[in-house]
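Below is a structure I'd like to ask you about.
One chain of protein is taken out of this complex; the other chains stay put.
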Amino acid sequence: MSTIVEKFRQYRKPGYYEKYDYHWAMTIDLDRCTGCEACMVACQAENNIPIVGEEQYAMNREIQWIRIERYWEGEYPNIKMNFMPMLCQQCDDAPCETACPVFATYHNQDGLNTQIYNRCIGTRTCAVYCPYEVRYFNWFTYTWDEPLEQQLNPDVSVREKGIMEKCTFCIQRIRIAKDLAKDDDRRRVRDGEVIPACVQSCPTEALIFGNSNDPEAKVTKMMNNHRGYKVLEELNTTPSIVYLTKAHS
Amino acid sequence: MFDHGQPTYAEVNKDIISTMLETGPKYWILLGSTMSLAGIFFFMPWIYQLFVGVGAAGMNRNAVWGTYLSNFIFWIGLSHSGTLLSAVLHITNSPWRKSIYRSAEAMTLFSLITAALFVMVHVGRVWFVHWSFPIPNQMGLWPNFRSPLMFDVMAITTYLTASSIFIYMGSVPDFAAVRDASTGVRRRLYAVFSFGWRGTAREWHTLGWAYTFFAVFVIPLAVSVHSIVSWDFALSAVPGFHHTIFAPYFVTGAIYSGTAGIVTVMYCLRKFLNFERYIGQVHLDSLGKLLIALSLIWSYINVLELFTTWYGGSSFELEALSFRMTGFYAPLYWEMILFCAFVPLLMLTRKIRWSWNKMLVISILINIGMLTERFIIVATSQPRKFLPDAFGFYVPSWIEISITIGSFGIFMTLFLIFIKWVPSISIYEVKETLKPLRRDA
Amino acid sequence: MSKISRRDLLQYIGAGGIGAVGGVLYGEGVQRKVELLIPQVIPPEDYSPGVATWYNTVCNQCSAGCGITVRIREGKAKKIEGNPVHPISQGRTCARGQAGLNALYNPDRIRTPMQNVGQTGAGRFVEISWDEALTTVGSRISRLKIEGKANSVRLLSGQVRGHLDELFAQFMDLLGSEHYQQYDFTYPGTIRAANRISFGVEQLPYYDIKNADFLLSFGADYLGTWLSPVHHSLAYGHLRQGRAGQRGKTVQIEPRMSLSGASADEWIPARPGTEGLLALGIANAIVGAGRYLGSDRDQWSVALEAYSPSVVSGKTDVSEDIIVRIAKEFSDNKSSLAIAGGAAAAGTNAVATVVAVNALNYLVGNLNQPGGVIFNSNSAFSTMPSSNQASFQEMLDLVDAMESGEVEVLLVNDTNPVFALPDHVGFRRAMEKVALVVALSTFHDETTQMADLILPTSTYLESWGDDAPDPGVGFPVASISQPVIAKLYDAIPVGDIVLSMARQIGGELPVSMHWSSMEEFIKDRWREEYVSRASDGEDQDFESFWRAALEAGVWGQPGAIDSDPSVPSSASIIASIADPESKFAGNESDYAFVLHPYLTATFLDGRGANLPWLQEMPDPMTSVVYGSWAELNPVTADEMGIREGDILDIESPAGSIRVPALIFPAIRPGVVAIPIGQGHAEYGRYAKDRGVNPINIVAPLMDDQTGDLAWAATRVKVKATGERLHIIKTGGVSRTLGRQILGPSNDHS
Partner (left out) sequence: MAILGTFAFEEDFLTAAKNLTSSGFDRISLMSPIPVEEAQEIVGLHKSRVRHFSLAGAIIGCIGGFAMAVGTALVFILPTGGRAIITIPPFLIITYEMTILFGVLFTLLGFHFVSGLPAWKDRPYVISASVDRFVVVVEGTTGEQAAKAEAIIRDAGAEEIQHVEDSQ
């Protein structure tokens, strides 16, 4: 009898990710984050994110792969502000992946929730299904005023209208790091060799990135921190980002 | 069955086929206006949106589904009229369905086509929408059959084929009747349409069996189509969508709005093609009773949904519920409740249920209520999901409103074409309901 | 049809449904621009398509001087990152630093020299060539020099450090005019003056937040805009979670919660202008409770007796037990640090406030201690001119000089006084009286619009220069700024403009300023520095040192903290304590609110407003974009019946502006806060006619000791105009509604 239960559990949770060599993860220390939004501008510079303009912004159509959420706590005069960077959680059981009718988003060997731009037909189901609302749609083909387009990063494709986009953990940097590691006598990517643009520019080092399959990685240790928790854990999307609550000295 | 006395077989033929052959100037004016309505209000904004991008509509980051999808569901809902009338009542062979089931099926087919068009308008890159069909393509990738949208694609294509075969096979004998009653090109054309039907016992026997099988297949299909359409919402984790009651809720809503649609169409057929003799009081009365039953089921499910949400007490669901009932769209919500739950109760009195004009008004109100219901589900649950700082707002833009109006144009155009090409009342079924001719009579 | 590639054909076939027709027409309509893979005919030597190269330079988006490294692909700058070896940025950047590429590739850059035709300020410019422009300037100045009226040539620059500052000083000395001034709205003049009075030090000290246990900040938004935000953020991160098992505590005292207030453990909204009094109250509590064991305890208690916590709490609206508790924590912690800045150092009692805070630092003995106030030794460059930062009073004198016609030629470099000074000062009108105004600037800002002659300068990413960061990091540091890409357009770096002007003017200028380019000048100065320091055993020849410095982007002597940490005597500090009574423009009865203009992390003082990424970046506290707003406490807003988006008419004794209201829970009821940065009349498509500039209604009050503008000492009256405006913000409902988003335990509701 137990084999059937075991088989069903194995079927229900194939657990692809133990077998893959990398499982990229990130920890965000809310005690360090000061809400300065350097990560947002860094991400915009690295990933060719367009400027949507004033009236599009007024219609709530901004494109910000990582955004800072603000939560007031208490009332004047003992009022507190809590910042929370919110980006794609690269969930292991992502509700958006099963929803896409054309496999424009799936879970690759790096444990990343990939978004394939030329495959997307724009049904936007993934954005409805994402509880974190971190998927952004190209409502128009956005343009860069001349000569701003010279700044576009050649490693990241520029999206046309009708395509969904989201944080990819700077997959172009991960690919380059894996290629360099492969050329260097086929070793694995060491901890700290690849970091996304937001982690690299965060001035308070609140964001830590690494391979959570590797027990010595800094991120794995941080993930086991007693302050660690996952946002909307009760929806059991098993996100790959662990937030660390604000401590009280 | 017939308010103004029994017509003879020949009169039946003449009456129904005459509506097809003689086309007065009024018909052309009506056809021209509906085609321009469709063209100006539906296709031109759509072409504009194709050039500019889906941003022309009012959707934004957190309400990525807008009126296009709620219209899609409304039109799929309307398509359930045909299934119910022709298939279910055919199986239970109730006599009163016989004269109205053909145009009900036509309503099914044309609202399905309009719904399919809405998918094209809704999708961001319509020039790659063929990737969602399981046909080989440039990238060698096959669609993801785990996605509710793939269920949609499969269910709606199946439903489209099934209902078009269903209506076509049902009207083959009538095509033969038209063939015999017409000359020249039209005769040769209908000879082809009717596959050379002669009405022999073997043909009637095979058609009877095939038709029954079609009906048997279409009923579960219709139920599955609308539950699959509800699963686009129900399989998500969004607080306003994620209820297990959604499948029966949508199926009931669909049959309910479909039946209301039939009453509207019957009224128009009676008025413009003066079928007073064929569509009588009994149809109106039975449709009215059906509407009352369906509205009670619908209200029950609505109350059930509110109760379970309130009883559950999760902050997400309660917030979605409170925004729906007291937020910006609260008047729309209460208007929906009024039109779909309370107005139909008027039909309990015979005085209202028997007057065609009152029933027309009630059926139109019901359908307006159902359109708002779909819009409410889409517009009030999406902007307020889990993270309060990401709450947003959704207001349809002029393009969405004009495309919604235009979609009725498309439906009416198709229906007007149908009236001239296919007998809108099934000739042989009406004859069946007449008392057979007796030698001594 | 033109040639159809295989991909286009498939796209047309693939266009399913009626959309096909639209797709075909649209596909043809878009002509693809042919782009060359290698832009130049002969590419530079380190150029290979597909391979990225990194160049280290210095960020110039604010005066912190962070070292940055820029990624270059195919001769185009792609990404700015922090320079990992630079002690200020340590590999990190802030939002403004990242947006440097927007300035480099900004569509509204001035591309060729321009001459104003028609009325000054009308903005009708015609393009002229470089030598034509230089001859007009050169001949005018040399004629004045010959006539002995060299003093009528004035150079007004933004905050410039390093050898470019020395070049400017040398140029003006050789001309014979001693009117070389710098004006920068964000310049910490009052803090520098207070340190000079308290500790007798000229350089700004290094506030070592990293090793502090308890940080008490009087108005200083050290995480957003105060002195060196990136370095302070790094320190803040370490203060919080950098040390195992130990978490520093921060307290912020300011009327309106800034970015640092949001991250602080305690936010104390003292009454505006009374921060100095509060500091002295805390000092009194420390000395009174016997926690200061220094020998001169009784002189301290005499000096502080007037500021007992009970008296101070009345005036500052901060309860007595909070003052006593803060004092206890401040003195108990091993290393606690007090800093002052922002609005606290921008009242009429600015210097007195900072002196009071310095006294606090002295009382806990954290001077020159880790986690305290570490005095910087002299700068890395020996030959540095004394700082000639103009105070507000000196700017008024400049305006009077211009009005009276004393100024013949005004050179304006990289500063925008027309925007940064209140309109009633009349800088714009005075510029019309000047015969020749020459603007050396990269963008068409308000001041450049008034110029007669515009000489386009290249951005910091295309020009040579160096920088000794001030405030330093406790040891001498010198960073090099080198061009990362080939110069864009017909612009010239400002250093080269000065050298070519010197050559144009003739006389002894070209003799002593003999360098042909800024690079040569910088290299020459570094060679002198290298030779002067070579005596202590560095045997590398200069060339390899120069190449290594260029590659690293920075040079420093970490170990070189001078041996005896000279702690200033307490007598001077006691003597410097003055009664920090603050005055406000406008009496309380008519002008009920205190105006609290504040520097924003997005635009700082308005210089970032023309960068699209910053315009579209939500304001860190209110998440508002593309506009200005006035923050009001929810309670006062209710009383006045004001809702979010109502346009308010805010009037001060010096003027009035119209700005939409925003309900902001973390602000004192009697204060209205307006962000500085928007409200540009010119300055490019992203900034033009957007929002409102609160500096224009700041009354011309000044700090009594330094003459700096007291921009936080103005009272205003607020009246709703009845009109409404949609404030664009990303925030939805900024409350967690009981959902466990910020942590498992539900204490964040």
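Brief remarks follow.
Should a chain be cited, it is by its letter among A, B and C, assigned in written order, with residues numbered from 1 in that chain.
Following the convention adopted for this analysis, contacts are C-beta pairs under 8 Å (C-beta built on N, C-alpha and C of every residue); 3 or more make two chains touch, one makes a residue touch a chain.
Since the model is a prediction, treat every value here as computed from it, not as a measurement.
Although it is not drawn here, the omitted chain touches the following shown chains in the complete assembly: A, B. Of the listed residues B:W28, B:F51 or B:F213, the one in contact with the hidden chain in the full complex is B:F213. Of the candidate positions B:H4, B:R198 or B:K351, contact with the unshown chain belongs to B:R198. Of B:W127, B:F151 or B:F339, it is B:F151 that touches the chain left out of the display. Considering the complete assembly, chain B touches the hidden chain via residues 8-10, 13, 134, 140-147, 150-151, 154-155, 157-158, 161-162, 165-166, 169, 172-173, 176-177, 179-181, 191-192, 195-210, 213-214, 217-218, 220-221, 224, 228, 427-428, 431-432, 436-439. For chain A, the residues in touch with the chain missing from this view are 11-14, 16, 91-95, 97-98, 100, 103, 105-107, 238.
We adopt the following convention: only the chains that are shown with their structure count from here on.
Taking the mean of each chain's C-alpha atoms, the chain closest to the overall C-alpha centroid is A. Ranked by how far their CA centres sit from the centre of chain A, the chains are topped by B. Of all chain pairs, the one joined by the greatest number of contacting C-beta pairs is A-C.
Taking the mean of the C-alpha atoms as each chain's centre, chain A and chain B sit 42 Å apart. Chain C has its Cα centroid 64 Å from the Cα centroid of chain B.
The distance from the centre of chain A to the centre of chain C, each centre being the mean of the chain's C-alpha atoms, comes to 32 Å. For chain B, residues touching at least two other chains, in rising order: 126, 128-129, 386-390, 392.
Of all residues in chain C, those that touch two or more other chains are 731, 734-736, 741. Contact residues of chain A toward chain C in the complex are 29-38, 40-42, 44-46, 51-52, 54, 57-58, 60, 62, 64, 67-73, 75-77, 79-84, 145-148, 150-154, 197, 200-206, 227, 229, 231-232, 243, 245-249. Within the complex formed with chain B, the chain C residues making contact are 10-11, 14-23, 25-26, 731-739, 741. Partner chain A is touched in their complex by these residues of chain C: 73-74, 76-82, 91-95, 97-99, 101-102, 104-107, 223-224, 229-230, 233-234, 236-237, 240-241, 247-249, 257, 259-263, 265, 267, 269, 488, 601, 612-618, 620-621, 623, 625-626, 633-635, 665-667, 669, 685, 726, 728, 730-731, 734-736, 741-745, 748-749.
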